[in-house]
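Shown next, in structure tokens, is the structure this report addresses.
One chain of protein is taken out of this complex; the other chains stay put.
For chain A:
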Amino acid sequence: MDDTPQTDRKDPVDTTASEPTGAGARQGAAVARHTLEARDLTLAYDGRVVVDGLGIAVEPGAVTSIVGPNACGKSTLLRGLSRLLAPQSGAVLLDGQDVATLGTRRVATVLGLLPQTPTAPDGITVADLVGRGRYPHQGWLRRWTTEDDEAVAEAMEATSVAELATRPLAELSGGQRQRVWIAMALAQRTDLLLLDEPTTFLDVAHQIEVLELLSDLNRDRGTTIVMVLHDLNLAVRYSDRLVAMRDGRVVAAGEPDAVVTAELVEEVFGIGALVTTDPVTGDRMVVPHGRSRRAR
């Protein structure tokens, strides 16, 4: 389902090149590519530093996954990148401009974020919730245009929730609900989409479903995707680039095959692991053996 294993990737350190995903080739000419970059970014909550002097340049048109142990600052980094958390020092640059100087609404037309556990208003229906994604494009009176309706319809189509349009969100299954939230973010029609653990609380089938939806989106529309993922193997399989974090810093960044090594898993997660080849995709695959158990 996913892209076939790619052998012709570019140097992992330079991030401006987008090639094998091919999104740019298909649609790029029409789409103005937005760039997102963090420079020497330090983020803190109440003086406690969570992200520490971090630099990252998101590759336009690619799927980037951020991996790392709990509390390594992954979610905080996403909040910083999307202007929800003001940096203690350093800056986040959107198209070369410091996001702190851009208006909230302006940022929201270019960059979308789906938090890890979004809250749904009491009694809201699927179509209404997806419609909320249009907010940054509407004026103070929230007048609906044909474009708004189109964006909502298209987002629901892409996430296969169109037939659920009139159902209350509370009645849906976890996987359906997650698709609706993604639809809301899609209705926002941003070129950059940031997702914080979009697969949490989903069973393996729904995890795959959500990740394939995202990779379709990336392929068909050239949407740049940055997501926090817990499952290292799924991250390898569905990403063009991996960013491995620990203690608020980037330990390694680049193509999954280059990043994922036994040493890195040891360094980042503190466990031993066997890195082998995924028999399905040919990508790198991590088989952790933990601290106590030895591999046979």
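Quick notes on this one:
Here is the rule we go by: contacts are C-beta pairs under 8 Å (C-beta built on N, C-alpha and C of every residue); 3 or more make two chains touch, one makes a residue touch a chain; residues count from 1.
In this section, contacts and distances are computed from a predicted model.
Matching "Iron complex transport system permease protein", "ATPase", "Multisubunit sodium/proton antiporter, MrpB subunit" or "3-oxoacyl-[acyl-carrier-protein] synthase 2" against the UniProt entry of the left-out chain gives the name "Iron complex transport system permease protein".
Only one residue in the set A:Val50, A:Val107 or A:Ala252 touches the chain that does not appear here, and it is A:Val107. For the chain left out of this panel, the touching residue among A:Glu37, A:Asp98 or A:Asp128 is A:Asp128. Where chain A meets the missing chain, the touching residues are 45-46, 79, 82-84, 104-109, 111-115, 118-125, 127-129, 131-133, 135-136, 140-142, 144, 149-150, 152-154, 156, 162, 165-166, 168-169, 188.
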